[in-house]
Structures are given as C-alpha cells and as structure tokens.
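A single protein chain has been omitted; all remaining protein chains appear in their positions.
We just call them A and B in the order they show up, numbering each chain from 1.
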Amino acid sequence: MEVNGLILLLPLAASILMVTFPVNRFPFGGLALSVTLAAFLLTWVVDPGSLQANWLQSGNFNLPLLFSIHDLRLIRLIIGISGLVQFYSLFYLSSSANHRSYFSLLCFFTFAMLGLATSTHLLVTFVFWELVGYTSYRLIGFDTTTSSTSAALKALLINKVGDVCFLIGILMLASTGLLSTSNLAPGSAGTLPLLLIFVGVVAKSAQAPLFPWLTAAMAGPTPVSALLHSATMVAAGVLVLLRLVPLLNDTVSTVISFTGGVTLLLGGLLAIFSYDIKRILAYSTISQLGLMVLAIGTGAHASGYLHLQTHAIFKAGLFLCAGVFIHHGVISGHANPNDIRHFSNPNGWLKWSWVILSGSLVGLPLTAGFLSKEAILHDMMTFSASLSLFVWASIPLTALYVGRVSYFLVVKKTESSPLHALLLPALLLSLVSVTWFVAAITTEAPTGWVSIIISQTLVIAGLFAGFRLARISFAEKSWHTNLGLDGLYDKKMPQLATAWGRAGIAVDRQIIDRLVHAWAYITVLFAHLTSWFDRAIVDLTLVGGSAWVVRFTGQIVRVPMSGKVQGYLLWALFSLFLFLVLWLLL
Amino acid sequence: MSPVLLYLSFLLFALGVLVVLTKRDAIVVLLGIELILSAAILNAIHFNQQFPDRMDGQLFALFIIVIAVCEAVVGMSIIIRVYRYYHTAVPDQINELNER
Partner (left out) sequence: MSIALYFFAGLSAAAALGVLLFRQVLYAALSLLACLLSLAGLYIVMQAEYVAVTQIIIYAGGILVIILFGIMITSRLAGKPMQVSTQYPVIGSLLALLIFCALVLSQPAVTSHTSDFSTNHWQRAGRWLMTEYALAFESAGVLLLICLIGAAVTAIYQRES
C-alpha cells in the first residue's frame, strides 16, 4: 500500500522540491526524469489495490481520498509518456528557458494526472481535474509571449465553463450520494447532473463546440502539447465519462454519441485544410477524442478505453515527431517553422516512426491503432449500426488528412543528419505501438473480417486521396478560425459578456438602485411615522399624560398637606366628623 | 334629668375644637385642649350618675385630670422650649413638617 501511495507522491515531492530548491542552476530536468523513472519502475512493484485515506471528516460528511491502483497499464502509460516527454524536453527546450518551473510543472502534472486517473471519488477527481487544468494553463503560457498568454487564458476560460458545470453536476450527484465511482448502481442518477458533467467533459476533452481552446493551446511548447493536449490531459474527460458509464441513460447516451460523432467528423474536416502541423494534430486529437466519446456513448466503452490508450501512444509520438520537424525548422531558420510545406526531413528514422505512428492513427495493421479502431468499429456495428456511420465516415476522412500531411513529411527528400536524441522518444513510442499489436493480436484480435477489409480499403483510398490533395494549396484563413468559433469565443463572447455587464449595470441603476432608494424612502417615511408616534402618542400622551395625572393628583393631595399642625388637625377632625356621620347613619 | 349637662359637654367639646383649630398661639391651643378634656370629665361624671352604687366614672374623671395635668405640663414645657428656638409660639410658623 505504501508503494501505491509513493507512485502518486513521488512526482508531487519532486515538483515541490524543484520549486523550493535553493539553487538556480541545477539539472532540474535530470531530477524530474529520474523521479519519473523511479515512479515508472515502481509500477512493477505495486500490488494492485485501492488506496484510501481520510481527507475531511465533519459530522456525517466524509471526504475520503479514494484511489484505485488497478489499471496499471494506464498508470504506466501516463508515467511513461511523461518520462519520454521530460527526456524530450531536455533537448527541445532552449537553455534560456526556465527549467525549474517547466520541469516542476511537468512533475506536478504527472502527479495530478495520476490522481485524476486513479481517484474513484468524484470530488477528489474534481480536485485533480482542476489541478490538471491549472498545469495546462501554466504550460500553455510558458513562453510568456502575448499570443501564448492569451491562448492560455482562452484555454482556461473555456475549460472553466466546463469546470463549473462539472462541479454543479457533481454536487447534484452528491445529493443522491453517488460520489464514489467504484460501485455505481446503473441508471440511478438523473439526466441533468450527467449532462452537466458531460459539459465538463466536452470542455476538457475539446468536443464540439468547446474545442477551439485546444488549437489555441498549441501555442505551448510542443512536448507539452504532446503530453497534455493530446495524450493524457484531454483524455481526462473521457476517463471521467468511462467512470460514469453505469449511470448513463438513453438521453444522456444519445447526447454523448452525437456530440462525439459531430466532433469526430468536424475535427477530421478541419484537419484537412490546415498547414500548421500542430493545428492539424490538434484537430486530429479532437477528432479522435470525439471517436472515443462516440464509442462510450453508444456503449462500446471497452474499445473506447482501448483507443484512449493507443491514441495516447501514437498521438504523443506524432507530436514528438512534429516537434523534431519544428525543431529542425527553427534551426534551419524558417520564418514559420510550423508550416508543413516548409518541412524537410532530417533523418530516415523519423520518417519511419512517423509512418508507423500515423498508420496507427488511421488504423493500419501492425499498429496498436488497428486494434482499437477495429474494435470500436466492430462494437459500434454491434450496438448501433446507424451511429457507426459516423465512424465509417471518419475513416477515409482521417486517412485523407494523414495522407496529405504525410505527403509533405515523408515523400519529400530526406536529409541524413545524424540521429538526434530528440528522435528517441518518438522511435520508442512507435516501437511500443508495434509491440502492442504484436503482443495483443493473439488475445485481442478484432473479429469481423468484412468490416476490416472495408475499413482498410477506405483507409488506403483515403491515403491516396490525401496524397493527391496535398498538391492543391488552400487559402486557409476561413478554416483558421475554427469554423468561426474562434470569432465566437474571442469576439462575440466578450461582446456578449460586455453587453450582459452593461445590461446588469442598467438593471442595477434603473431597478436595483431605485428599489434601494425607494426602500430607503419608505424606511425614512416609516421612521418619521414612528417618531411622530413616539412623540405624539408615547411621549405626550402616555408619558406626559401619566406625568400630568401624577402631578394633578399630587396637587390635589398636597392641599391638606399644608405643613401647619392645625391644618392637619382640621383634616383629622373633619374625618372624625365623617366617622360620626357614618356611625349615625349605620 | 335634663340633657343640659350633655349639651354642655358637647358645647365645651365644640368650643375646645374651635379654639384648637383657630387660635394661632400654642398656649391658647393648650387651653382649648383643656376645654376638650373638661368636656370628657364632665361626661364621665355625668354618666356615672346612672349607676349610683359605683364610682368608676368619677375615678375615671380623676385619672383624666391626672392625664390632663401631665399633658399640660409637658405641653407647656415644650412650648417654652419651642419658643426659645423659634422665638414664636405660633404653630403655623413652625412648619418643619411642610415640604420644602
């Protein structure tokens, strides 16, 4: 058990250590890498089980830190990709960059992502969800240029929309006591909380229409894009969705499926018309995440989960390859190093790893992607033939943009610069992809030869069409704006917010202020009334009246009290007379 | 027996009351008190005539005289004392009991 917790705590400790480290010039990257490696090796030591600790306990309310260290493959994936990205960053990052904060953020991200992936309590999940979002925000804006800062802000704000909905959904679930995701009873939650949580998933996993932040997030360093914005963090939404699978009802499933399907096609379409390699990969990520969401929505969550893992590998690898291209472009002194038209291939190894990884993306055999994609296809055909049309449509679409990009990267001439350390992670990931296929083809072989043959045909056709398409050049400005969503989020939303704020001010001035004034007026009026009442009724009538009565009776009573002895005697004799009269009468 | 003795005692009493009330001199007030006491003595003796074999009324009259003596003596001494303090025997001017 202690080892289980150590996996989580090691990256956190490293992150804190790096932030608080007294020396500025220190191989922070090496420290991060070694810690991550240690955590990675620890995954073979742990005994799978759940990890529990009490965080908050107040009366009946109990907030346990619940972690499930069961899915070691996912944990290894996260730690492994983190490690590779850290290794990659050692060479990719310029020496002038702030290594301390970069690597501490990476380590912190590893911790947060691991917590997110293993926590089985929704509130704890939300905490890590937010931590991951915070790390993403910090890393997107790592360059501290204006564009990257505004991109980070955009990512943060769009994610916040989802976060708020997510939190509301969680709290609504909490009222029904469904916070622990380890043993959920099927269909016991309402539709609304699940939809709200799904909004959070939409934001975090960049589904339509909240995906533009992911393309903006490409302003961050390429390794960060590889780690956070393709492989792991964006998959967090899908992970949460997977947890809640038992709760899904038909309405929610339909919403999820259509959102995923639309995102799948939209991402593919947008990827076709871009020349920026990172944007293309971002759209591809959006598209593939849509595929996962679609799979989960239709009930093929096992294959969706499988695709999440394979996608993490090949998309991270693709990003790292793209990073090599970009790095090469930067060194060669290109004005626009992200543009695929200017790419030149520095090394043959890179070409092959790109081929393998993009093959995995389209789902060619001998790659891990083949396993997951065919599995999804098969499951979708089983569960819902109509919704599988989305997938069928996406297969040539994916092949189209992959073919188009590959034309620029692979078909072009190859320079033979020496093997750079930057290449190693990508190579390793392509190797993993192939190994996975080889290892799993016997046990997890996809069934249904007809669909495999058709899909493979579609893929080949798409690839060739992509090669043709690459020769046509587009004006990419209309596509550059994410179908106008950028304009919506960057211009219209602020305008809307401003208008809303103005309306709020107007309401405040015209209605609230007047109400307040009216209330104040009423209060003053009432105060006058009460003061009048106080003066006229209480003071004059009651107090003054009683005083007057007392004074009056006093004046009457004091008449016999003259102070003269004979005066008293007079009254005494008068009373004697009265007694005499009384005695006579009786 | 005519009620003349009763009327006499009533008259003495009423006159005594009148003197006590109206005279603005303590000594005269004392005289009025003597008149009232005399009325009482007269009544005591008068009522004793109903019971010829007893002498209670007469002896009561005797004791009333003794009381009257005491009263007169003490009253007189007080008057003299007051006169020394206030230089007046007019009860109105000795208004210690009045509210200030």
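By definition in this document, a residue touches a chain if its C-beta (ideal position, glycine included) is under 8 Å from a C-beta of that chain, and two chains touch if they have at least 3 such contacts.
Note that the coordinates shown come from a computational prediction; the quantities given were computed from them, not determined experimentally.
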Residues of subunit A touching the missing chain are 566, 570, 573-574, 576-577, 580-581, 583-584
Quickly run down the residues of subunit B that touch the omitted chain.
-> 1-8, 10-19, 21-25, 27-28, 30-32, 34-35, 38, 41-42, 45-52, 55, 58-59, 61-63, 65-70, 72-74, 76-81, 83-84, 87, 89, 92
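In the analysis below, only the chains that are shown with their structure count from here on.
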Distance from the CA centroid of subunit A to that of subunit B, rounded to the nearest Å?
-> 116
For the subunit B and subunit A complex, residues of the former touching the latter | 17, 20-22, 29, 91-92, 94-99
What residues of subunit A sit close enough to touch subunit B in their complex?
-> 558, 561-566, 568-570, 573
